[in-house]
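Only one protein chain is missing from this complex, and each of the others stays in its spot.
All chains are identified by letter, namely A, B and C, in their written order; residue positions are counted from 1 within each chain.
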Amino acid sequence: MTDSIRRNLGLAVVLVALLGIGVLTKPDLYGDMSWLSNNVLTILQQASAIGVITVGMTFVIIGGGIDLSVGAIVAVAGVWSTTLSTQTYGAGGMIFTAIAVAVVVGVINGVLIAYGRLVPFIATLAMMVAARGLAAQISGKQTQISADATINAIATARPFGIPVLILIFAAVALAGWVLLNRTTFGRRTVAVGGNPEAARLAGINVKLHTLLLYALSGLCCGIGAIMLTAQATSAQAAMANLYELDAIAAAIIGGTLLSGGRGTIAGALFGVLVFSTITNLFAVNNLTTEVQNMVKGAIIVTAVLIQQVQFKSLTTFMARQRLRTNTPTPTPTTT
Amino acid sequence: MTDSIRRNLGLAVVLVALLGIGVLTKPDLYGDMSWLSNNVLTILQQASAIGVITVGMTFVIIGGGIDLSVGAIVAVAGVWSTTLSTQTYGAGGMIFTAIAVAVVVGVINGVLIAYGRLVPFIATLAMMVAARGLAAQISGKQTQISADATINAIATARPFGIPVLILIFAAVALAGWVLLNRTTFGRRTVAVGGNPEAARLAGINVKLHTLLLYALSGLCCGIGAIMLTAQATSAQAAMANLYELDAIAAAIIGGTLLSGGRGTIAGALFGVLVFSTITNLFAVNNLTTEVQNMVKGAIIVTAVLIQQVQFKSLTTFMARQRLRTNTPTPTPTTT
Amino acid sequence: MTDANPAADQAAADQPVEPTIPAQAAAPADQVEAVAHEEAQIVLRLADIVKTFPGVRALDGVALTVRVGEVHCLLGQNGAGKSTLIKVLAGVHRPDSGHLEWLGQPASFSNPQEAMKAGIATIYQELDLVEDLSVAENIFLGHEPRTFGFVRRGVLAKRTTELLARLGHTELSPWRPVRSLTPAGKQVVSMARALSHDARLIIMDEPSAVLAHDEVDNLMRIVQELTAQGIAVVYITHRLDEIRRIGDRVTVLKDGRTTAADLPADTPTRELVSRMTGRSLEYVFPPRPEVPAERGPELLKVESLSRAGEFADVSLSVHGGEIVGITGLVGSGRSEVLETIFGARRAESGTVTMDGRRLRGGVPTAVRAGLGLAPEERKSQALLLEEPIYRNMTLATFTRFATAGITGIGKEKAAANDIADQLELRPRDTNRAVRTLSGGNQQKVVLGRWLLGGTRLLLLDEPTRGVDVGARAELYQVIRSLADSGVGVLLVSSEVPECLGLADRVLVMREGRLVHEAPADELDEDKVLDLVMGGM
Partner (left out) sequence: ACTSNEPATTAQTKGPAAGTGNDAPGKKVVIGFSAPAADHGWIAAITNNAKAQAAAYSDVEFKPVAAGADAAAQRAALATLISQKPDVIVLLPHDGKELNSFGLEAMKAGIPVVNLDRAFPDALAYRLQIKGDNYGMGVAAGHYIGGKLKAAGATAPIIGEIAGLDFLELTQERSAGFKAALATYGFKVANRRAAEFTADSGQREATNLLQALPKIDAIWNHDDDQGIGVLAAINSANRKEFFMVGGAGSKAAMDAIIADNSVLKATVTYSPSMASSAISLARLIGQGRGLSDLVELQVPKEIVLASETITKENASKYLPLGF
């Protein structure tokens, strides 16, 4: 917990810094409170689908794996749920289809990795290629328009002034936090990722758990697919392009160890927010694509460096404090 | 040694199987010896640039890192070396520029990771974004044509009937093998990746070594950039798109551990060949891209499974052998 | 790919490292009179060394003096600071303050290389080998014989062979991957690495912990050869008998301070222990119950269990309340038997029954049936190093503390704290990451996991490896009282006295087969050793 706060402090500093840059570069816009609050909602909304996907990814990575197929799963789920025949079943049918398809693909990943003993990188890379192919096949490479008003309302409705997308995002994030930190499932995830052999010898069914992690990632992709489809009022085989990189990067920037066994949901969400805030900032400042990319690379590096400095100095500080309180001048023993 | 043979046996089986599929699906073409030998050269030629890049990637991964920026490094090196002003220096100037630029970018990666303590995934991801931006900036997002006959001849000349590209590929592969297996640099790479703490305790400068690994990867990217530029007689900011995934996948399929400390050059090259043979087979059979993708995913999974079965049955066999020779039925004593 | 000599490699691969018995047994240590130490030249002097880690003062003013050609033993409880001290010496840690004098000159080593160059070689407590490099490459890692960066493989092999011969291990091929070696084999490689430097001082941090009886003899012989050449040795161990055999003088650490320096090696155990622990303590086994064994019902029954390449035709049974010991050489297959009973390895033939019901569902079934395994290699098999102590202790039981899938962290902590008290864990704070614990304390965490209740049959693989004498006595007590409460215990130990002292019944294993079985009080150490070696 303290660890999570400490880490996220670094990223919070980065977010504040980004806000500061915004104020400096566009004082008129950032000075306008209604614009600013709307902008925050926009950032959150843009972060919502990738955020949901990142929650699943964080579980997979903490559990010692990786899922390169998330973008492709979103595509195949999105496309499948927007075929004309699926759309005849209405919003319920579309949501069910997206989630069912995504979970099934996740389970296939899980079976290949847990029981087929494929390296996660390779198994999900193969799935990424195959699922994109399947999505193209299903859609005939066309952009499929979602004609369902209920689905499309997911991107536009704002109960209590808060966009539904943000509510979904918050719900998934909270559920993810509880699952990771307060349930036996989360505990198993940390164990399986931290030391699979130890987990196995402690009686945890490591294979089954691994499978469940990929299914969970699939589930998040299914939810993400619906969110994206609603936002774009359409789905196509190339949607959610390279989301895998974004999700992995967000998780890792948020302090999740790529080797597994350690990570936080809060950190991953901070990571997602940093990315979408950067994109927003670039747009507001009208940077060209190439400058945008160069600056983005530099910001990522800086963000991680700030986080490290933060983390390090705080650790030292806290250690000093603890030492002072805990070791009340030990009485020397002599020979 | 035995390990390397065992692993590659699996991939060799896969290659033979792919050839078999070719013969079955297109007996007329594969029956024609001159077509077939030409086809093999085509496959090797297509594999050459990514093969060179994979050699560098294999070193980085064995050394415990990862380099997501290889594609972007190729782009920035390719674009820089084909600006009009660079081209005035002729082939030598272009080659020097490509390699110098690529090595410098590699060194920056290395510094960030080894001395800035950034996670390799994040550092090279940031570099990937930034270097693509830089490439776009330099090229003005235009495709830059290489007018240099010497450079372009790299893709067309065939001394002794063997394309220069394949000769370069072979030379880099051989150099990579020697470097990994016969020099202190290579052996220390295994140590740095397999047990960095042990390497440090043995007096190895782990940071410097890590830096050198990324510089080496940069070097390979520089060579690859020239090869690709020659093939396309041009360079642009989007070139070598997603080569990072291909290179990593090839290395891993070839038995390199993503966590470091273990891997072979030969395996990685087999991995590259499997990929380019698959692509070739698809083209010959004229599959549509979507079917191609679905089948490709399936083939990757099957290839790895075959390799594992191979590996496993051989291991069991050897264990049995060992037992038979070593345990001459001890006679039980009883109380 | 690395092999110049595949044939030799093949031959070596066909032959698991058998701990070889050195041709000439070393002369008993107490008869070898060392050089006159008092006047001997001082190679190393440490004073007032302080080293703190976040939240812990690991060294708090340590003093140590080492002389030419002596075996200087370092003694102390788990967490006393021994490993930290030698890491300071070896240039791994920079001390916060203090004086270090090397060969009469003030010195400070800022990295391992400097210490090595100065003539200090170290065998660390945690084996620091690179699994995918060969024996030779590991030994010469960082100082390979080379020309222009190319490894001179011929020279490398030759020098490796020489070093291994010096250690009495000619059967090890220089090109064999270290991954395939037994822990004992790896220890030999670590030792050869230390010898490969021209060292004036060799530090050994619990070198005997992973060694079996005969291997320890071999180690003693080597240490004596070294000292005879004037090389000084700092020797850390928890086995007091080893100090008697080869030690010259003893320095005792307690809580990061030197509590006794330069004691003679024959200082009575009672005094050593009280210097270490600050109290007097009897190093004894708890008394066996009056009526030995088979008091409870039969819990575990194993029939003709086999796995090709590991062990064959193993049959045994354990009753409630009974402690059954298995002893044998390293590599005789005891760990594999335990893991197979536990379901962690699949039995190729034979059956395992618990309470009359067959176990066949792997580890989860075994755990549900009440089995628990404390495995041999704590780091790779048992611990989540980055996780807090309490979570490591409850790793097998957290579901029991949970309600409807929601974990009961408070209850977990309370339970873990109880165990920490029982086992004298130090530091006692169970919120700390296990990584920051000393080796012996990590071992206690592993054991603690299965003491949390609910386990009815405990499988213990080398449970006291690296545990200090004080804690050891506590552990024996805990194990015995568990047995008294009806739990069955199957214990694997390479320390014959431990097996004989703690177990009710002893099984002897050799080359994958059980070769002897007898009540513990009908056996003595010599008899067991004979059986272990092959009935000579």
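Here is the rule we go by: a residue touches a chain if its C-beta (ideal position, glycine included) is under 8 Å from a C-beta of that chain, and two chains touch if they have at least 3 such contacts.
If you're wondering where the values come from, they're calculated on a predicted model, not measured in any experiment.
> Which candidate, B:16, B:208, B:242 or B:309, sits in contact with the chain we can't see?
Hidden-chain contact among the options goes to B:242.
> Please identify which residue in A:42, A:183 or A:308 touches the non-displayed chain.
That would be A:42, which touches the missing chain.
> Just to verify: which one of A:15, A:145 or A:208 makes contact with the chain not shown?
Candidates A:15, A:145 or A:208; residue touching the omitted chain: A:145.
> Could you tell which one of A:150, A:181, A:289 or A:308 touches the chain left off the display?
A:289
> Of the residues A:52, A:239, A:265 or A:295, I need the one that contacts the missing chain.
Touches the omitted chain: A:239.
> Tell me which residue among A:18, A:206, A:228 or A:299 touches the hidden chain in the full complex.
Of the candidates A:18, A:206, A:228 or A:299, A:228 is in touch with the missing chain.
> Just the residue numbers, please: which parts of chain A touch the chain that's not shown?
Touching the missing chain: residues 29, 35, 38-39, 42, 45-46, 82-84, 87, 136, 140-145, 147, 152, 155-156, 228, 231-241, 279-280, 282-286, 288-290.
> So that we can see where the missing chain sits, which residues of chain B does it touch?
Per the touch rule, chain B residues meeting the hidden chain are 29, 35, 38, 42, 46, 49, 136, 140-145, 152, 155, 228, 231-234, 236-239, 241-242, 276, 279-280, 282-284, 286-289, 292.
We adopt the following convention: only the chains that are shown with their structure count from here on.
> Could you work out how far the Cα centre of chain B sits from that of chain C, in whole Å?
Spacing between the chain centres: roughly 42 Å.
> State, to the nearest whole Å, the distance from the C-alpha centre of chain A to the C-alpha centre of chain C.
Result: the chain centres lie 43 Å from each other.
> I need the residues of chain C touching at least two other chains; which ones are they?
none
> Which residues of chain A are in contact with two or more other chains?
Residues: none.
> In their shared complex, at which residues does chain A touch chain C?
182-187, 190-191, 194-195, 197-205, 261-262, 315-316, 318-319, 322-323, 326-327, 330, 332-335
> Per the contact definition, I'd like the list of chain A residues that touch chain B in the complex.
Answer in residue numbers: 68, 112, 116-119, 121-123, 125-134, 136-137, 141, 237, 245, 248-249, 252-253, 258-259, 289-298, 300-301, 304-305, 308.
> Show me the residue ranges of chain C that touch chain B in the complex, using the header's touch definition.
Touch list, chain C to chain B: 1-3, 6, 9-10, 13-16, 90, 92, 111-113, 116, 122, 124, 128-133, 137, 141-144, 146, 149-151, 153, 177, 193, 308-310, 312, 510-518, 522, 531, 534-535.
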